[in-house]
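Next up is a structure, given as structure tokens.
Only one protein chain is missing from this complex, and each of the others stays in its spot.
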Amino acid sequence: MTVDCQELRFRTHREGEILDITDQIQRIVTSSKVKDGVATLFVPGSTGALTTIEFEPGLLTDFPLALERLAPKRGSYEHENRWHDGNGHSHIRASIIGPDLSVPFLDKKLLLGTWQQIVFVELDVRPRDRTVIVQLVGE
Amino acid sequence: MTVDCQELRFRTHREGEILDITDQIQRIVTSSKVKDGVATLFVPGSTGALTTIEFEPGLLTDFPLALERLAPKRGSYEHENRWHDGNGHSHIRASIIGPDLSVPFLDKKLLLGTWQQIVFVELDVRPRDRTVIVQLVGE
Partner (left out) sequence: MTVDCQELRFRTHREGEILDITDQIQRIVTSSKVKDGVATLFVPGSTGALTTIEFEPGLLTDFPLALERLAPKRGSYEHENRWHDGNGHSHIRASIIGPDLSVPFLDKKLLLGTWQQIVFVELDVRPRDRTVIVQLVGE
């Protein structure tokens, strides 16, 4: 058995940005010594999230709008009353979508659907330097 | 250490259908050579999702209604304006619930609660042939 821990680093540009990180994750899997297993992706932070989506321009608009219904930016937040960083809604959205994503791979290929991409969702209100941990466990 | 990759295949019948796949996943675990570890379940597709629920008729009605609040079917979606397949809301719901589920097992038994079942949720607007990847990693 082998564990291979890698990191993906990138800069985001704005709140609601959805970044397709599929190719970078696939490249990490391709270059690893682990052939079959699970890639556990994790955001070390509480205002970003990971999920999968069909990465096309329509949904890049629709998904942030749905998150606005879930936790409105202009809502009232106790987090805001204490910290004044304007991102109470960001934290709520991140906790609901979740910081982790586990994707199986076989023969060094992520087992994704054809129109399914792995995305990082920037939920904070300003550009951020982001890291995604990629922990490969398998053989 | 051992990795054992299996697939579950089935046909869904309608939008909002919630399928209890616990017995099939348990059967895969039972027949595997992996005794202790984690079953990582994954939907290769962007309009289906995996979670757990108490599988009883009331919640099978309630859960789709809650998803309707999260992303209304009759809402306005850019995805719809571009692709005209009537499933913008399906994508949003799937990305929020998520395509993956990791369930630990010990001595070939999934460590679920008594009234907790593993379910596939069909979020697309039409019947679909579905696959769930079952990646067992352990020893």
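The letters A and B name the chains in turn, as written, and every chain counts its residues from 1.
Please note the rule applied: contacts are C-beta pairs under 8 Å (C-beta built on N, C-alpha and C of every residue); 3 or more make two chains touch, one makes a residue touch a chain.
Only a predicted model underlies this, so the values are computations on that prediction, with no experimental measurement involved.
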Of the listed residues A:Gln24, A:Thr52 or A:Ser102, which contacts the missing chain in the full complex? A:Ser102
Where chain A meets the chain that is not shown, the residues are 1-3, 5, 38, 40, 42-46, 70-71, 77-83, 88, 91-92, 94-96, 98-100, 102, 133, 135, 137, 139
Listed in rising order, the chain B residues that touch the chain left out are 1, 36-38, 51-54, 56-59, 61-63, 66, 69-70, 96-98, 101-104, 106, 111-113, 115-116, 137-139
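By our rule, only the chains that are shown with their structure count from here on.
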Degree value of the rotation bringing chain A onto chain B, based on Cα positions, nearest 5: 120
Whole-Å distance, chain A centre to chain B centre, using C-alpha means? 19
